[in-house]
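Right, I'll just put the structure down here and ask away after.
The complex is shown incomplete by one protein chain, all other protein chains being positioned as in the whole.
== chain A ==
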Amino acid sequence: MTRMNRRTLLKSAAGAGGLAAASAVIGTPLIAQDRSLKIGSYGGYFENSFKEFVYPAFTEATGIAVESVTQPNSTDWLVTMTQATKAGNVPADVSLYGRDSLIKASRIGGLLAPLDKSKMAATSNLDPYFVFEDSTGPIGVGAMSWFSAMVINPGEVEAPASWTEFWDSSTYEASLGLSKNYNSQFLDIVAATYFDGAETLSTKDGIMAVIEKAAEIKPNVALWWSAESQMEQAMKNGDVIGGQYYLDVANLMAADGFPIKPIFPKEGNPQDYGSWCLSAISDKGDEAAAFMDFSSDPATQALMSRKIGTAPLVAQSMTDLTDEEFAMVSGAPSIKPAYEAYLDNETFIKENWDKMLAGA
C-alpha cells in the first residue's frame, strides 16, 4: 500500500467511519458473537488505523467483537466519562487516556476499575512504568507512546545540537512554533535543558525559574499553536522554521516532501504515552483484560508502530521492527514529563504560564 499522509486519511475518515459503523451494526447479529467490547480511541486517522488493522487482528485472535468509540482526546473524554459514570451508562468500556488524565481520573476516584494482571501475562513485556497502579490496584495498561520532537525546516537552518539554540534570536527571531498549553511539555524541555529535569518542577520556586527561562524564548516564537493542524500548516507554509511537533507526523510530512525534519538534540525529546483503562461501571472486565493482553504483545506493538506511527512500549529487540522503522517513531534520549507536578500545582502552573505568555 502506498503511504497515505494524515491529511488524506482525515479526508476519508468521515466516509470510512460511517461505513465501519454500518458494517458493525449489520455484521454483529449475523456472526452472533456474544462477546464484545467498546473501545475508545482518538478520532480521525488514529481511530481509523485501529479499526482497519488492530481491532480485526484482535477479533481474529480472541473472537471478541470490537465496537470502536470516538474520543476527541483525553481531557475532554474524561469530562464526558465522569458525567456518564454518574448517569450510570458509559459510552465505552475501555478508554484511552494520557498519563495526566489517568492520574487525574485516579484522584477523582470511582471512574476506573482495577485490572487483574494475572489475566494479562503479556503486560510483563512492558516497563513497569507503563502499568499504572494506585491504591485500588493496576488501573491503566500502556497502549502506545509518542514523542513530541524538536523540528526544523532543513532548507532554512542547520540541525541544532541542543534546545538552547532555539533561544538564539539571531537565527530564530519570530520564527518558531511552540505549543500554547501549559502542560504540552515545553516546560519539561526547559527543565531538562537548563535545570535538573522533572525534579526542578516539583517546587513552586523551581516552576517559576523554569517559566522565567521559557519567557526568554518569546521573541523567537511566531506561533503558539493550540491545534496540531496549525503547526502543520505553519511548517508547510514556512510561517515558522522550527519548533515542537509530533515525531510521527513530522516523519510522515517529511516523507511527503515537505520541508520538515525531526531532530533528537542532546537533551532529548519529551515522550508521552496513552493507557487503556476500564470503566468502573463496565461489566466487560474479562474482555478488556484479553484486549490489554493482546495490545501488550510485542507483535501488536510492532503492528501499531508500522500502521499508526506510535512508538512501541517494549524494547526494539523484542519486536521485528527494523532500525529504519524504529527511527520513524522513536528515538533517544527521552524526556519523561513531570506529570505529578503538573497536577499538584495545577492552578499555579497554569496561571503563571498564562501570565508569562500574556506578559501580564
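The definition used in the following text is that a residue touches a chain if its C-beta (ideal position, glycine included) is under 8 Å from a C-beta of that chain, and two chains touch if they have at least 3 such contacts; residues count from 1.
Here is the rule we go by: contacts and distances are computed from a predicted model.
**Student:** I notice the complex is incomplete. Of the names "YfiR family protein", "ABC transporter permease subunit", "Sarcosine oxidase subunit delta" or "HEAT repeat domain-containing protein", which is the UniProt protein name for the chain that's not shown?
**Tutor:** Its UniProt record gives the name "ABC transporter permease subunit".
**Student:** Out of A:95, A:145, A:183 or A:251, which is the one that touches the chain we can't see?
**Tutor:** If we include the chain that is not displayed, A:183 is the one touching it.
**Student:** From the list A:104, A:261, A:284 or A:336, pick the residue that touches the absent chain.
**Tutor:** A:104
**Student:** Which one, A:116, A:212, A:320 or A:351, makes contact with the chain that was left out?
**Tutor:** A:351
**Student:** By the contact criterion defined above, which parts of chain A meet the unshown chain? Give residue numbers in ascending order.
**Tutor:** Residues of chain A in touch with the missing chain: 75-76, 78-79, 82, 100, 103-104, 107-108, 156, 173-175, 180-183, 222-224, 226-227, 230, 233, 236-239, 343-348, 350-351, 354-355, 357-360.
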